[in-house]
Every structure is written in structure tokens, then in C-alpha cells.
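Missing here: one protein chain of the complex. Every other protein chain is in place.
So that you can tell them apart, the chains are marked A, B and C in the order they are listed, and the count of residues begins at 1 in each.
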Amino acid sequence: MTEPDLTYQFGGRYPIAEVRPGQVLRTSTEDCFSGAVRTVDDLPSEVCQQFNPVTGPFLVPGAEPGDTLALHFVEIRPARDWGMSATFPHFGALTATHTTAMLHPPLPEIVWRYDIDTTAGVVRFQARRSTYTVELPLDPMLGTVGVAPAGGEVRASIVPDTHGGNLDTPELRAGTTLYLPVHVPGAMFSLGDGHARQGHGEVCGVAVETAMHVTVAVDVIKGVPTPCPRIETDHQLIAIGAARPLEDAYRISQRDLITWTAQLTGLDLVDAYQLVSQAGRAAPGNVCDPNYTMHAAIDTTALHGATGYHGTHQRLRDLAGRLRTDLCGAAAGTLR
Amino acid sequence: MTEPDLTYQFGGRYPIAEVRPGQVLRTSTEDCFSGAVRTVDDLPSEVCQQFNPVTGPFLVPGAEPGDTLALHFVEIRPARDWGMSATFPHFGALTATHTTAMLHPPLPEIVWRYDIDTTAGVVRFQARRSTYTVELPLDPMLGTVGVAPAGGEVRASIVPDTHGGNLDTPELRAGTTLYLPVHVPGAMFSLGDGHARQGHGEVCGVAVETAMHVTVAVDVIKGVPTPCPRIETDHQLIAIGAARPLEDAYRISQRDLITWTAQLTGLDLVDAYQLVSQAGRAAPGNVCDPNYTMHAAIDTTALHGATGYHGTHQRLRDLAGRLRTDLCGAAAGTLR
Amino acid sequence: MTEPDLTYQFGGRYPIAEVRPGQVLRTSTEDCFSGAVRTVDDLPSEVCQQFNPVTGPFLVPGAEPGDTLALHFVEIRPARDWGMSATFPHFGALTATHTTAMLHPPLPEIVWRYDIDTTAGVVRFQARRSTYTVELPLDPMLGTVGVAPAGGEVRASIVPDTHGGNLDTPELRAGTTLYLPVHVPGAMFSLGDGHARQGHGEVCGVAVETAMHVTVAVDVIKGVPTPCPRIETDHQLIAIGAARPLEDAYRISQRDLITWTAQLTGLDLVDAYQLVSQAGRAAPGNVCDPNYTMHAAIDTTALHGATGYHGTHQRLRDLAGRLRTDLCGAAAGTLR
Partner (left out) sequence: MTEPDLTYQFGGRYPIAEVRPGQVLRTSTEDCFSGAVRTVDDLPSEVCQQFNPVTGPFLVPGAEPGDTLALHFVEIRPARDWGMSATFPHFGALTATHTTAMLHPPLPEIVWRYDIDTTAGVVRFQARRSTYTVELPLDPMLGTVGVAPAGGEVRASIVPDTHGGNLDTPELRAGTTLYLPVHVPGAMFSLGDGHARQGHGEVCGVAVETAMHVTVAVDVIKGVPTPCPRIETDHQLIAIGAARPLEDAYRISQRDLITWTAQLTGLDLVDAYQLVSQAGRAAPGNVCDPNYTMHAAIDTTALHGATGYHGTHQRLRDLAGRLRTDLCGAAAGTLR
């Protein structure tokens, strides 16, 4: 695997490459430790200077503020047969942090190494303080995908917000389409922070971190704005809220899903409110980052099969399927 | 359906009946509107004096503070072929409330009526402001199950806390075992608030409310305390946190699941923290009640099949299965 | 000091005495440790079974739901020349608690003893781990004053809510009038938890706790409801919100102060919103109890001298002044 072009911010960077709407990008991402944590004796606080590198930014010609960027993830495949996790001082949901400030000394910093078996489709947990091991399903995802923020802001890659960023939701797996608002000409998207798998909320603050091979089909929906990150799968619509406290992340995601539902079905807003109240699902992505994330989801069966953005997900999915056999290392293939 | 004995509090009430450990209780519950909302023209704020009645309390002889009450739900079956939902002034996650106090006038109060088809296993949503209808899966649950609180407190039935109460989690369906701490002699449990189905977080504040026929096998685990409500299913362990802000409900549930995991597997606490971080699931129950709820869940496969409370769930489940054909209206059958 | 009649709940108790509207009550209160912590070697977790006793409840004949109870504090005087404070395991704003659940072990439990010098008007802090001492102004207050809650609830005395309870605000000092909603016939008020002084937010969870001699003039404002605890002083109006997260306590208190301001001045609600935005003060009472509290205050000069409840504060204050010399130990004197 060649070294990807890494950055640690969204916004404020020159693009490393162009990807045109309708093209497929093949790239790779480093793990959140920049690959520096390889054994259980590599403490992140000692071996890492920065955290959470992303590959990018990629400029999408023609994308303008007010448009929506569509990223269909054709493939998110572990680039190594191992992944790392850790507790990190003053980071995580069950520890005093710099924000939830307390007088406790930090919890101990400990590293775990997982074997990743892509053939068997499992990751193998090995306890540090006993001989306990267990296999968990492999479920690769990207923790961090975003665009340059609005208002000229530059945000650390560890922050999730309306520009995407460190969403840390397991819903961002292969086969899905991520929709992001475009805030600057060219959108300037970056991606990284692969997880071999992750629990809801990433409670200790760190998932099973690993480098990834990523194939993503890119498109732009002109003139259609998007208020917050959204995901479409073959069977559901998902909205993502990023905020603190956690109920505000819930509120953002639910309101957006309700609004989206009303738009796609013609339902009055109060009827959409009622329908999502009974049919909606929700889960936390992270409860440890500078903004917490929650997603709100609804099965499209409850919407009589309605799809978002004029069928963009299905179109990218179909084309990606046709091109899949041809993709063999070139930086980009044409979808249209 | 005969009128159940209803109350609107946990604690401070004399028992309506005794249920011995090892017995099966058959009872019924009213909906959260006490059955007074029957058409879309019955506004809850006009036709209801109190909300969220529960059936009980039931005294369990021998249950003492420090024990755990186990309630295995053999059956939760809609007692009507219709259910009601509504928006209610100053209640719900996307509206100003008495707690999240604002200067907005309340959102409009609107009622929805659902058809419940237990044969087809669906509930039918009908929009109020258009002709849109759609069927959603029937998934009956009880919103409110709890015991008398600790410290001599009496809590309104709408409140969830460590004593259980208005947990409003869709995980509380038939086939599961709910574990609750015993705070007073006899435990004094009550149950109610049936939902034909409910979305995660109950975003508008009200589920598909309906009366239920409930069959529950009761047991007491002597000398084993329980810190917060827990649920065991055939395949997973679940802990429930009730608090505001929502991240504290998440923290409570995650910490309890981690502690429980460590106890059942012999894992060190930090290893259990790590394992749950990767294998755990989480979702909000309600984001509208006086305390919000979230649950934390883990598949028992990640625990090499460990089960809680010395196999109580499986034992109650097996016995309930054997007795199921014999249950035909008597108040209680013997499990042991 | 004779032993006061103590309870640990609001609601669910028979009255210990009657106090008629227009009477002055002289009573005493124990400290939050029930007097069991007397030296720095008395650890609360070892010597206390229950916490935060209150004296009462007192029945006020004629008080009915929908009325307002007015309690004018004529005197709050330390009954001892010492007070105690402590850190307590899993309690306080800068430590993991049962609600803000974490994996940290508790912070150490430590006790401090203060000298109280009522003549000099100071309390004397003595460090435990050095010889540092310093005097702070004596500023006696009651942490806990409340009535029986609404809806048949019984709440632990440590909880603040709309019924009052453990407000823990330093604004509740002698010379002020506290207004509380009446939820049950007779109001059933109790009081306790004297603090020789307290910082904003009671950050470690415990103030300078001491027994108090309390003189309070009681009145009932018939037919005037009160939405949340309010305080009137000679120069300001104060509203108190109790909730989590802390911003909701802020919202409740600000909305109530704005509404109250509009009522008293005839200002439109949006103008009152604007006026309080510029003229209002706010501070946390506690950031450690089951509900956090914040108060919102405005100088009555900004309201052209408007006063609340038809001059109740001034009337009670004037009469208390006239009677002060006559009060010499009898349980109650007549104000009207």
C-alpha cells in the first residue's frame, strides 16, 4: 500500500486530486493512529503526534455551495490483517475528559490488537488481562468522511458536524451512499478513520482501527441543498445529527428525517412526525467526540419505496456494480 | 376485558394481589389514555384527567430489599383491534416542554387512530392531513413496568428510573425477562402502557397506545442486587439507563453492561470496557419522559453464551413454554 | 436545642404542627448529616444512614391546590458554632456519579470542620492537608424548603423540583420571601439543610452544613398559582428552575422570570424577553443534586418598583419587623 496523502483538518487545504461527478475513486486510508500503533506496547500518547488523518481533500469540479455531494461506497476493505484499539487518557464516554472536566486522574492507557480475518469475516478480540478471546463479525466502515465546512471554518478531523467529519457511525459501510452539503466550490472531500467494526457510541473512544482500501463513486446533485449528513441504503433513509448534549444530536437527526420523509411522500409535517415516531430507529454513532452523533433511520417500505435525491443511490449502485469487475488499480473509472 | 385495578404511581399503594415466585400472572393493562381516547376527535388534553395508568401493584411474597425481581413476559397481546397516538401540548422531543422551556406556543394537538391486525401482524397508519396509509409491523411491548422505588419515594408512572417505570423501550417485548431491583418487601410491581409498536425515542412523545393482555412469569433471585433495569433475551443481555441529559442515560447503561459483562465472563473491567466498545449496541427508548432512557445490548455469543442470574431467563422461558397450553384464564399457574 | 421532628421526604407524611396564614413559626433544623458528623474523622458514609433531614411537614390551614404559599424568612441563625463539609463518594460536580456514570474509582472521602463566629460574621476554613486557614463571610441560608409534590408523588428531600425541595441556592437567606405552589390541601411544607455559607453550584456537593434556628412568617395567596419556586427580596425578583441538563434549569428560570416580569409590568412577552436579556442575572444553585438548579433575577428598579403577589413580601417583612422584639421562644406569633 502506497502512502496516502494525509491531512488532519477539513477545510483550508489544497486538493490532492480531482474526481469528476460520475467517476469512481480508488484510494486508501490510514488508521486513526497514522499506523504508529502496531503492538500493545505502542501507547498512542507516546507514539502519535496527531490523530485521525484523512486522505484528501479531493476537488469535485462543478460542485458549488448549495449543491449536494453524493459519495457511494462501493468498497471499504481492510488493508491489513490487524487492527488496533485503545483507551486514551481523558477520552471516551466513561471517563473524565477535558470537557466533562473532573478531578479524577485519567483511566489507564491500554492497547488491544485485533486479528482481522477478511475471509472468515471476523475480528478477534484478545483480552489484555486474561486469556479470553472471542470473534466478532467484521463490519468495515469509515469513521470520518466530510467536506470543507461553511463560513471559512477549518475543523480538526476529529470533529463531526454538518460538514460530516468524524461521524463515527457504523452505518457508513460499503453499499451505502453518503450525502453531504457542499459549502465551497469543489466540495473538497476527504475520508479516513477506517474501523473493522465499532460498537454504538464508541464508548471507550476508539474502535477497531485499521487502514482501508476504499472505492467510492462520486456524484453531485446540482441545486439541491442538504442540511446535515444523510445516508441512503438499499432499504432505508438515514439522517445524522452532530451536537451536544446527546439529545440535541437526536433532535437534529429526527427533525431532518421527518422533514425528508415529508418531502419524499407528500405527507404533512405533523403526519411525518407521527409516522417517524412509530417507524423510526435511532442509535448513537459516537458519544466521545467533540460533537456526539446519533442517526435516525426509517425503512423505505414505510415510505412506499420512496428514495432520495431522484434515485441517486440506486443509479450509483447500479453503475458501480457494472464497473466493479473492471476496477483494477486505476485511480478512477467513469460511471456515466 | 374486565376493568384492571389501575394506579398512577409506583410506591405508596397497597397491593391488589399476590403473585408468588414461580407463579405465572395473567392480567390486562389499559392504554396510557385510560381508554378515553377512541377517535381522532378525542383530544387527550380534554378527555383525560390522568395519564399512564398501570395495573398493580402486585406483592411478591419473600422479595426483600437487595433481591432481584425477574419478570418473564410470556405474552403481550393487544386487547383491542385499534390503537391511538397523539401529539400532546408541551410534550415530545421536538417541541418546547415544561423542562426545555421556551417561548413558543405549543405545537397543535392531533390524534391518530391505528388499526391493529394481530393476524397479519401489522398496524395501519392513516395520515390526518392526506389519504396516505401504510402498514408497519406489529411489535407489542409494555412501556411501563416497575417496582416501588427506594427511599420511600412515590413516583408518577410516567417517570423511568432505577425502579423501572416508564422505560418506553421496544426491547420490552414478549419472550424477554426483565430484572428489577427490589426496594421494599414484596417488591410491589406494576405494569402497563402497552404499545402496539414504538419508534426509537418515541419522538412525538406517544407510541401506538393500546390495552394489552399480559402473561408474566414471576421469580425472585434472593440476595442478588440489580443496579438498574436489565433485560435478557434468548440471545442478548441488555442494561437500561434512565437520566438526563441523554448521554448520562447512555453512560449508565453502558457502565452497567460493562460491569455485568465482567462479572459473567471473568474479564477484567478494562477488557470488558473494550469488548463492549466494539460489540455493544445502543438505542434510545424515550427522549420525552421526565428521564430519558437508553439501552445497551450485547450478543451473548460475544460472551461465549454466558447468561445472567444463573440461568433465570432460560428457566422461566422453558417453564412458560410447557405451561403455555394450560393457561386459559386462571389468574396464575405454578412454574416450579 | 431540642430535637426537631425530622423527615427525609416531601409528601406522604402527617403534619407535625399547624401554622395558620399570618402566623410566625419558630423552629430549628438539623444539618444534612443529622448532626452525626462532628469531627473530621466522622466519615459521612460510615456514620450516616440517611441524608438531608427536614423539619416538618407543617400544615397550613386553608391552603389549597392552586394557591401560593409565601414563606418569609425572618431569621436563619446558626445553632452551633461549627459547621461541617465533606466530599462524598460519587457525589459532586467534578466527580463520576451514579448518573454521570464512569469507570473511575470514587474521589477520596474527606471531612472539613469550620468554626462559625456569628459575632464576627465569619466562617473559618481550615485545610486538611496543610496549615492554610482563611475566613469567609458568614451567609446563612436554608438549602431545602418545599411542599408536598403534585400528583401524589413523594420525593426524597435531596431532590429539588417545582415543589421546592433541595434548591441549594444562597439566595434563600433571611429577609427574603419564598413563594411555592400549593399541591395538596394544607401545603405541608418542611425546611432544613442549613448552610453557614455556600458557593455557587455547591461544586463538591456539600456546603458548610450546620443546624439552624429559623423564624418564618407564613402566608397563603389564595387563587394565585405559582409555576416554580420564586424568591422576592427588598430589591429583586428571583425565579428558580430545577432540571437537567443545566441549560434546562436556566431556561425554566428565565422563562418564568420573563413571564412574571410581563405580568407585573404589562409588557408584551417579547419586550419582557428583551428586558430580561439585558437586565437579568443568573447563577447556579447546585450542580450536584438529582436536579440542578439555577436562578434568574432582576432588580425591581428595572420594573419601576413592581412587586410580586400584591405586596406580600413587603407586608410580611413589615409585620415581622414589628413582631421581632416579641418573639422569644413561643412556637408562633400572629402577624395579622
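Quick notes on this one:
FYI, a residue touches a chain if its C-beta (ideal position, glycine included) is under 8 Å from a C-beta of that chain, and two chains touch if they have at least 3 such contacts.
Keep in mind that what you see is a predicted model, and the values were worked out from it rather than measured.
Of C:186, C:201, C:290 or C:308, it is C:201 that touches the chain left out of the display. Check C:222, C:235, C:281 or C:310 against the missing chain and you find that the one touching it is C:281.
Check C:93, C:141, C:191 or C:212 against the missing chain and you find that the one touching it is C:93. Touching the omitted chain from chain C are residues 85, 87, 93-94, 107-108, 110, 112, 123, 125, 127-130, 132, 134, 136, 197-208, 244-247, 250-251, 254-255, 258, 265-268, 270-271, 273-284, 287, 292, 294, 301-304.
Residue positions on chain A in contact with the hidden chain: 8-9, 11-12, 98-103, 151-156, 241, 243-245, 248, 251-252, 254-256, 258, 269-270, 273, in rising order. If you put the missing chain back, the residues of chain B touching it would be 94-96, 100-104, 107, 245.
Throughout what follows, only the chains that are shown with their structure count from here on.
For the pair chain A and chain B, the distance between C-alpha centroids works out to 33 Å. Rounded to whole angstrom units, the spacing between the C-alpha centres of chain A and chain C is 48.
Residue numbers of chain A whose C-beta contacts span two or more other chains: 94, 107, 245.
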